[in-house]
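The complex appears here minus one protein chain, its other protein chains still in place.
This part shows subunit A:
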């Protein structure tokens, strides 16, 4: 009741529905063709340390990814059943 007569409408929504409303509005938007790196939250905080932090874990993950791709291919070649 407090918002009667005001040009505003509040309602439960989702990002999908927001996107739909924005598309329906037919606005024009700028184009972006590069990335959003580096990220800085203020002038003295550039979040670039994590590009190299925990190098061993990073290495293990890449190695694990290699093994995973090999296993997936072998699984298909050998016609093994899926375990998911």
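Please note the rule applied: a residue touches a chain if its C-beta (ideal position, glycine included) is under 8 Å from a C-beta of that chain, and two chains touch if they have at least 3 such contacts; residues count from 1.
The rule is short, and it goes like this: contacts and distances are computed from a predicted model.
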The hidden chain: which UniProt name fits, "Putative bola-like protein", "Cytoplasmic tRNA 2-thiolation protein 1", "Nuclear transcription factor Y subunit C-6" or "Glycoside hydrolase family 38 N-terminal domain-containing protein"?
-> "Glycoside hydrolase family 38 N-terminal domain-containing protein"
If you put the missing chain back, which residues of subunit A would it touch?
-> 1-3, 6-25, 27-43, 47, 50-51, 58, 61-62, 65, 68-69
